[in-house]
Every structure is written in C-alpha cells, then in structure tokens.
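Only one protein chain is missing from this complex, and each of the others stays in its spot.
Per-chain residue numbering starts at 1, and chain names A, B and C are given in the order in which the chains are listed.
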C-alpha cells in the first residue's frame, strides 16, 4: 500500500518561500515523476515527503494516516539518493542489511531478503565487496537493493541516474521501470531530465519555482501542455514558440509547433529560411533554420535521408492541426 | 599528471631536502647521541659525533634516580584518558555543528577556540583552590579532566572539519533506513570518520603528552607525568649534558616513536582536515 | 537543512561540550575577577580586603607592563613570520620529486613531538651555551667571538627555539595544501607564459591563503601562552618577559594574587582583541 497525499503543504527556508501551499495525490502503485529545471523545488518536495525536512504548514498523509510529524524512519518509505549514499565502511551485504538491522528483523529473514534482492539486481557476486570497489551502475543497484529489502510502501528516487554515463543511464532506466512493473509499489522519482520523465512515468508532475504547473500522463503533457512553460519543457528538441504576427493570425498571443510537426522542402512551404546548423543523427536530422522572420531560430525535425547543407535556402510547412495556441499569460487556449 | 623530471634536478632536490631535514632534526639527533656519551665527551671541543665510547651509564643513573616507568605510565594514562574522554564529549558536539548548523554554529566554534587563549597562569591560583576543595590535587583523574578541557576546543574543531567532509546524504540515508540518532552516530558516522578521529586522537595525545604547565602545577608525586620527570633534571647541580640528554631522550622517545609510526594519520590530523 | 527533531537533538548533544567549556572558562575566570579586586597576599595571610581598581592601575602603570606586551607581540609575530615563510619554502621543496621523501618528512616533523621543556633545555644548554654550546664551538671554529645568545639576543633566541618547534606544523599544513593544488592550473599558467616567480605569486600563494590562515590561527592560540620556553631559558630576563610571564611573576613569584589576577584579566582582554581580529579573518576564510 502506498497512497501519498499532500494537503496545503508549504515550505519556507527562513523568509524565502520555496514551496507555496500545494495539493497533490499520488495513487498507490503509481510511478510518479517530479520534473522541472534545477532549483524548482522538486528535491525539496521529495525530502518533505521523506521527512528529511520539516514542512512549514499543511500535512502529509501516507495511506490515509497523518505522517506530518513522524520521523523519516517511521514513514515506511525508502529513498535512493543522487550520490547513492552507500555506507563506505560496510560491505554490500551489510549495506543492504542495514535497514533491516535497524528494524530488528531476524537474521534468517535478513539473509533471505538479501539473497532475493541480490539475485534480482545481479549483485550476488559482489555481496562481500565494499562500495568503493564497485562501478557506478553497481553502486546504484546496491542503493536500490537497500531500498527494496525494507519492503517500503513507497520508493523515493532523488535524481538517481544523474551520476551515470549516458549508456548506463538508459540501461538503469529500463531496470527501474521493470522493477516497478514487478513490485507494483508506489515510486516517486525526481529528475530534471524530461526524457527520463517521459519514458518512465505513469504520471508526471511538472514543477516550476515550487508551483505545480501540470500533472498528467506523459502523452497528456505532450499533446496538451497547459502552458508555454510545460510546452517548452516537455519534448525534445523543444517546441518552437512564435509570437507576433504569426500568432495573431491564429488568434493567440503565442503559438507553438513541435519540430516534428514541420515538414521541409526546397520550395513551396509556408515559411522560408536559411539552414544554420544541421545535426545528422542518422534516423533523424535536425535543422536549425534562421532568417525566417518569425523567430531567431526554428528547429525542424526531418527524416534522416533529407539532406540540406549550411546556407541552403529552404521552405517549411507546419502542420496546422498540431498547432498549440496560448494566451497572453501563457495559458493554453482550448 | 605528474611530469617526469630530469635526474639532475631530482638529485639537487634530494640533496637540498635531505640537508634541511637533517638540519631540522639535528638537535634531536644530537641529544640522543649525547645521551650515550660520558659527561667529559659530552662537552668536548671539537664535538664528538659518532666515534666515541658509547655508554649506557647515563640511562642507568637516570633510572636509578627516578622511577621512569611510573612517570611514563602516568603520562600514558593522563594523555590517553584526556584524549579519549575529550573525543567522547566532542563527537556529539561536532556532529551537531557539522550536520545541523545554525546561525550560531560558527560563533560557538570560534568561542570554543577562544577559550584556549585564556592565559593559564592567570587562572592557576583559583583552579588550585578548586582542586584542593575537590580533593583532585595530584590525582590522575584531576589532571585528565583538566587536559581534556584544555584540548576540547581543538578536538571539537578537528572533528567538525572531518565531519563536514562526510556527505550529509549518507546520514540521511541512515535516517531513512530507520537508524535512531544514536545508531546513526555509532554505526554510520563514527566508522566513516575513523581516519579523522584517529588523527584527532593522535594530535591531542601529543598535545596532552607535552603539556607542561598544568601537569607540573597540579601534581606532586602520585600523578606526576614525564613533564615533571624532566623538571627534576633541568639545571641540576652542575651541568650534566649527558644525563640531561638521557632524561630528555627518555621523555620524548615514546611520543617520537608513536608519532613516526602513525605519521600518515598525523599529517592528516595536523592539517585539521581543513586543507585539502 | 534539517528537521525540528534533529535540531533539538543537536542542541542536546552540543550541551556537554558547551557546558563543560563554559564552566572551564567561567568558574576560574570569575574567581580571577574576584581576586583582582582584592588585596590578596597569601604570604601575608591571604585575603586582606577589597582593593578596588588598585590592582588594575598598578599592573598597567608598572614599568614592566608595556615592554611585556611588546615582547609578547614580537615573539608571536616573529615566530609566525618565520614559520610561515620557511614553511612555504620547505613545503615547496618537499613537494618536488626526490628520493626518500618519506624519511625527510619524518625528519622535518620530529621537533613537533618534543616537549617544550625538553627543547628549551636542549637548546639552552647544548646549543646556546656561550662556553660549551655547539654554537659557541662553531663560532670559535671560524674564529668569531661566541654570541651570548640568551642574554645578548634573548628574544631572537626564544623566537628561534619556538620557531623550531612549530616549523613542522606550518610545513605540514602548507605541504598538504600545495599537494592539493590542481597541477592543471599550474600547467595552464605555464602555457600562458608565466615564469616560476609569478606562478608562485599568482597561483600558489593565493591557493595557500586558507592554509596560512589556519597556521596563523592555531599557532597564535598556542604562542600567546608560551611559558616553558621562557621559564627554562631566560626566566623573563633581558627583555624576554611576556605578558604571560609577567603574570606568572606577580602571582607565583611575588605571590600577589590580586595584582596577578588583574594582570590575568588584562591578558584575557588582549587575547580577546587578538581573537576577534583573527576570527574575523578566519571566519571569512574558513567558509570557502
């Protein structure tokens, strides 16, 4: 079980309000990702849930009981830290056993759970090593193992993949995803990387300056961003946001069009411009187009085989049905 | 990446460093050498370096005159006891300062250090009266407490700087894992800080060992450590360099040997963890 | 960065150390303060009534007061200057590649282990004695008149002895600091065409600022109260009487506890002035 409810939760550090009062419910078994640029308060929010920080006002309910004043250990949550926070003086086995030792679980049960977790995480051969002797990915798995054996009602991940190299990150992403599928336990995952958010989440919470901008499934966020901030944050490369005359033509203050929703051709398009940098990824090619008279740069995603060079003049055709319209305050116009 | 250096440069470095090192070490070497001389050779001009008749006579005389083992044992108890006691009191304090800093933390830390600036002579008489009142004069326990208090600020500061190097996330992890404050400090923080604690222990052991004001003024016979032992050889009837050297060697040898064996920890300790 | 719970725990855990030190500071200090207003002469039967500010006035107006403050500052300043300057040179040298670095380091650390009393005795008798000391032999060997170290150059001699004791400390801290300097920084500046001297001035020295601060702070704390070195070598004669030593003479040689206590209070004030001054600098530098 692991339903987590935040009611009017706020946090001040001194006089600075980091998180204005907010409400949020995370359903049992859900994989929720907090995403936002650095400094948006997502880690703080996670630490409030963990109990590592006091909330200034409001209350936190875990499975319906008020956990606001409970110390971290009593909340039945497990956390995986950005730095993994492994105990360097203990072996992998001892690291994993530590929470159980603290909970006073008997030795046989401890061993059983360690074996199980180690097998699941491919750590069996490393149980007697110390964290210092492990690679980054292995350390990550130990940290997860330490979280699993507690059989918590929810897992909290604080940017767990940011210290890994790109290839490993993709692998670990999948492992965590599969773990979730297997355990069906609530997971809250903090990241600043929208790709991670999109690929892993059941539900994404987009935060900016402590305020929730939008909550929804990845596709909801992709298809119907509630405002220009979410529109610009979700999706890669970023959505092109245009103001001025082009926007007015669509009765909006701002219009947005994603790079993958623009077609390129040598001629005949709606807009025209000159190719700046062309990034050839093989499957796709990104063109950064200048001199369109609409914005500094318009990014376009074209199939890999399309081949224009720096300096070529091209034309662009936006698919108008995929156009997002926003008002003066940046809110979506339905 | 370290760059390779020409052999010539390395030879010059080596020669220079060794000469300076030996120069700095020379007074100690000379004392040790002199302790094996007869009184006559000790003051001979030109000075005798290695080729003299080595004798252990001075050590025998010194041992006969004063019970070295007792002074040594007192030194060990007092220096060791005060250091360990200090560490036990300082660990929680340093934990608070390092991991739960408040606006006043630094002020408290600096205040603690400033208590070390109080001139000991100024408070000797009052303290002597207090010691009489409490029956602590010439007891090892009294001296242990005083030296612990004298060194406590340094211990707290050193531990504080070591603790600050330990990432707070690990302690938070322990807290998430269900560790109580006590378990957190005992099972996670302390073992992780072992190198820092070891060097703190060492440095303060040395400071306590060499402390000569309180140890001399608050003891008579029973609790007198090696500083009192050496005080009975300063300026004796006639100047007996060889015997003085023997007594000096006996007084500094234990700590010198300890220091050399634990050089690595000590170097760390001396840097107060504050320089990286 | 913590919860209310850990904050109150923190306060509780700091309590023993704070209370002990507070007691250690306040109890004797209060007694000293009390005595300082008393005519307290143990050899005449102890407490002879209140003295008002007599002791304070007498202590400051005594001809020995200002010279003793001056001697204190000269010794502290002199030792700091020598240990820091030589410490940097030595640290730079020890940082170079060489054979037997470990052994050299041991040789250089050794003086730190020597009891102040022992080192004072050894220096005074075996080196600085104008007849039998090694220096006298050395001077005589070159045909020079041996220097009467402890009387003709008493302050310099004491500074020499104390510097010898503290040089290892300074060297080690500075060495560690130098070793932590990113060699890429130096290489970059070399690529930029900086000659060795400016590399030292603009890269190494600023990097050492923090280490130097620590050396100065710790050494000042210990140097303000040096006693054994003076007691053994000159007994405060020849202008080497520091404030600490002057108080010692008042309290324990003249057994004028009242007067000495007043001196003690002055010393506390001086120490605090220096402390505040130091803490200002250190406070800034320690945060880095």
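Just so we're on the same page, contacts are C-beta pairs under 8 Å (C-beta built on N, C-alpha and C of every residue); 3 or more make two chains touch, one makes a residue touch a chain.
Basically, contacts and distances are computed from a predicted model.
Set against the options "NitT/TauT family transport system permease protein", "CoB--CoM heterodisulfide reductase subunit C", "Na+/H+ antiporter subunit E" or "ABC sorbitolmannitol transporter periplasmic binding protein", the UniProt name belonging to the omitted chain is "ABC sorbitolmannitol transporter periplasmic binding protein". The chain we do not see here touches B, C in the full complex. Annotation: of C:150, C:178 or C:268, C:150 touches the absent chain (contact as defined above).
Touching the missing chain, out of C:64, C:181 or C:194, is residue C:64. The omitted chain makes contact with just one of the residues B:120, B:176 or B:228: B:228. Residue in contact with the omitted chain (choice from B:33, B:98, B:137 or B:159): B:137. By the touch definition given at the top, chain C reaches the unshown chain through residues 41-46, 58, 62-64, 129-132, 136, 145-146, 148-152, 231, 234-239, 241, 249-250, 252-256, 259. Annotation for chain B: contacts to the undisplayed chain at residues 39, 43, 64-66, 77-78, 80-81, 84-85, 87-88, 124-125, 128-129, 131-132, 137-141, 144, 186-187, 190-191, 194, 216-217, 220-224, 228, 231-239.
Keep in mind that, in the parts below, only the chains that are shown with their structure count from here on.
Centroid to centroid, with C-alpha atoms defining each point, chain B and chain C lie 16 Å apart. For the pair chain A and chain B, the distance between mean C-alpha positions equals 53 Å. Chain centres here are Cα means. That of chain A falls 56 Å from that of chain C.
Across the assembly, chain A contributes 52, 71 as residues in contact with two or more other chains. Residue numbers of chain B whose C-beta contacts span two or more other chains: none are found. The residues of chain B lying in touch with chain A in their complex are 167, 169-170, 172-180, 183, 187-188, 191-192, 194. Contact residues on chain A toward chain B in their complex (touch as defined above): 50, 52, 71-73, 77-79, 81-83, 85-89, 98-99, 102-103, 146, 150. Residues of chain C touching chain B in their complex: 1-2, 6-7, 9-11, 13-14, 16-18, 20-21, 24-25, 27-29, 31-32, 35, 90, 93-94, 96-119, 121-123, 125-127, 129, 132, 134, 137, 140-141, 164, 167-169, 172-173, 176-177, 180, 183, 210-211, 214, 217-218, 220-222, 224-225, 227-228, 232, 243-245, 247-248, 251-252, 257, 260-261, 263-265, 267-268, 271-272, 274-275, 279, 282-283, 286.
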